[in-house]
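Please find one structure pasted underneath; my questions will follow.
One protein chain omitted, others in place.
Up next is chain A:
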Amino acid sequence: MNRAYRAHCYLFDCLLTLQSDELFARYGEEMRSVFEDELSDAWQQGTVAIIRVWLEILAETITLIMPRYVARVRLLFAASALATAITVGSAFGFCTLGPTPVVHASVQGLSSAQSSAQLASSGSVVPLPDGHHMYLECSGDPNARPTVILANGKGLGTADAWVKVQQLVPLSIRTCSYDAIGAGRSDHIQEPHPELSPIDQVVAEMHELFEAAHLKQPYVLAGASAGGILIRRYQQQYPREVAGLVFVDSAHEEQVWRIAAISKDLDPNWNNPESLRANGFLPDSQKLTWHADIPLIVLERTEKPPRSAFPSLNEQQFDALNAEWHNHQVDLASRSKYGQLRAVAGAGHFMHQQRPDAIAEAIQDVVRQANAH
């Protein structure tokens, strides 16, 4: 009897540990002795009595313990359900096929392979004062002002990239596009890739080209992606020459340090001062102070990049990245009292391919506003 009795007590002790710590600390010993009294009495009455005692103890243990564990299980279940939803949702939500969009680097050569359209225009190689040559292609009325220039050298590289846009701008407007130095039909020099060319140098090359080609001032500049920084820099350098700006899903000077705050894995050059300077990005925590009260339209993409484009980011970081990009668009539009922000439907980062009509429309609006001043 003694060993069996002790076994019962041991079992009860095990159940006892499941109770709350406070109860155990204050009344643990008493509960044990009460159980022993109960068991002794039941032992004398018979097996049925013992079973009844145990059933009661099990029932009350479940009643008292269950709420705590159920809550824990519910939390675990909710967490698993949420994780599953996110996994499945991102698998189905971002299944767009297409080229991997790039946040701020330039896209070279892509559009020349894709576009086969011919422009009803004259394209020629323009000699520059320093002996280099750049290919320029203009359309529309040569006497019209302002001259719309679809900028290359950062973001996009060749005139072909803009061909869909250029075709949609009415011929009453003079529209020009060119191949940047190191791209397409322009001179390829023994220098780093155009993307690595210092931005001030690219601005200077643009200026030389526009002068050498006798393009009528003022200019309305359109730039895509990193080209947005380019045209802004041009306006800052030659404010009297620029009457309006069109930003096509533009980059932002502050984006490197802001995005590095989300994740340092995205850009290996996030901390490289030479790379930052070459592309016009501001170093850590420096703010853009530029402001220009001229007609200005910011075209923002509405289609986000696929999740697979950023495998190193987790869900939160991916959302933060997109939110940051949007904030940049809003900020650019605020840099002019005439600034407009337009979210373009059906367009991702490759807006010049996906919605050239929206770009052409924005260009016309800016030209109209510039002429009204």
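Everything that follows uses one rule, which is that a contact is a pair of C-beta atoms (placed from the backbone, for glycine too) under 8 Å apart; a residue touches a chain by one contact, two chains touch by 3 or more; residues count from 1.
As a convention for this text, contacts and distances are computed from a predicted model.
One chain isn't displayed here; going by UniProt, is it "PadR family transcriptional regulator", "ABC transporter ATP-binding protein", "Nitrite reductase" or "Hydrogenase nickel incorporation protein HypB"?
Record says "PadR family transcriptional regulator".
One chain is left out of this view; which of A:56, A:293 or A:357 touches it in the full complex?
Considering the complete complex, A:56 is the one touching the chain left out.
Suppose we count only contacts with the excluded chain; which residues of chain A make the list?
Contacting residues on chain A, toward the hidden partner: 16, 19, 22-23, 26-27, 29-31, 33-35, 37-38, 56-57, 59-61, 63-64.
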